[in-house]
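One chain of protein is taken out of this complex; the other chains stay put.
The block that comes next holds chain A.
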Amino acid sequence: MRRKHWMVLLVLGLFILACKKDNPIKEEIEKFLGFVKPSNFPEPVYNLANNPVTKEGFELGRSLFYEPRLSRNNTISCGSCHIQSAAFTQHGHDVSHGIDDRLGTRNSPPIMNLAWNKAFMWGGGVFDLDLQPIVPITTHEEMDESLENVLAKLRLLPKYTSLFKNAFGTEEINTARFMKALSQFMIMCISSSSKYDQVMRKENGAVFTADEQEGYVLFKDKCASCHSEPLFTDGSFRNNGLGISPINDQGLYTATLQETDKYKFKVPSLRNLQFTAPYMHDGRFLTLAGVLEHYNAEVQHTPNLDPVLNVSGKLGIGLTEAQKTKLTAFLATLNDPAFINNALLAEQ
């Protein structure tokens, strides 16, 4: 496995090099590897058999991801609110900033390791990645466009008829092909090259520092029940005790109307926190220190508060300043610069 991973990195590296330098000799060894599961990751949830990633499908998906025609006035692309340098979030925005300078109500989540996601959106409601893009495309504050019109616009462009033909054999542009191409791009946005991953895979002789190691032990004790390894989320929806927002966003309840789902939001991954501030579903915390202090002392007893944050009547997770420092050191090992710099995922 270890050798295989090296090979993957090597080939990817060469591919990137080939792209950058436009070196014709390198093109011979350019090989698109498709979806490769990192050896320390579980089996993906996404049904790859129904939509195998091909070079052409991925490239079409990438074009679509960065295509502003997906929005009503051709100004906003997926990449507008999911910026690679911010691990495909909209860094610096508490809630996403969409079409006509409209603001949404939720913080733009990362496009990262989505093949392992069981449910989408902070408040759930979408269970299939192939159906997720409909939400931002049609949402008033995001792209405010109809899917029908997006497809109509794409059909007029020779660039797309030929990209669809490359990917799917004919020039037909339909919902399923459009969605599947976008999924192919999105599931290829894999972040698995952080220091943590290298330590776990025993690559490059990577080892945790003393602080990181102590932080890792603390993490496993205090955080891992929800932010489980190696994806650093268990994919569940929980109420982590945030004070109820002025707009009274009820999270998962909106999609299920179950009282027991009120104020539950999807547990986010802790990967790439360095690039994805601000935090929480409404981006209320600007810094990681703010998040840790929330868990230390600001957890509120709102309906359906997760039991792990209310152990024998004590709200939150007690964290000393020293523990916070160590946890922060560990969390920093989850940053993955190779992911945010992966030229394959960038707008071409």
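Here is the rule we go by: a contact is a pair of C-beta atoms (placed from the backbone, for glycine too) under 8 Å apart; a residue touches a chain by one contact, two chains touch by 3 or more; residues count from 1.
We take it that contacts and distances are computed from a predicted model.
Engineer: Write down which listed name, "Carbohydrate ABC transporter permease", "Copper-binding protein MbnP-like domain-containing protein", "Phosphonate C-P lyase system protein PhnK" or "Nitrogenase iron-molybdenum cofactor biosynthesis protein NifE", is the UniProt protein name of the chain that is not shown.
Structural biologist: According to UniProt, the chain not displayed is called "Copper-binding protein MbnP-like domain-containing protein".
Engineer: Which listed residue, A:M121, A:A167, A:L218 or A:L309, touches the chain dropped from view?
Structural biologist: Considering all chains, including the one not shown, the answer is A:M121.
Engineer: Would you indicate which residue among A:M179, A:I317 or A:L331 is in contact with the undisplayed chain?
Structural biologist: A:M179
Engineer: Looking at the whole complex, which of A:N74, A:T139, A:Q213 or A:N310 touches the chain that is not displayed?
Structural biologist: Residue touching the chain left out of view: A:T139.
Engineer: In the full complex, which of A:E43, A:E148 or A:E321 touches the chain missing from this view?
Structural biologist: Of the listed residues, the one touching the omitted chain is A:E148.
Engineer: Residue-wise, where is chain A in contact with the chain that is not depicted?
Structural biologist: With respect to the unshown chain, the touching residues of chain A are 47, 50, 118-119, 121, 125-128, 130-131, 134-135, 137-139, 145-151, 174-176, 179-180, 254-258, 261.
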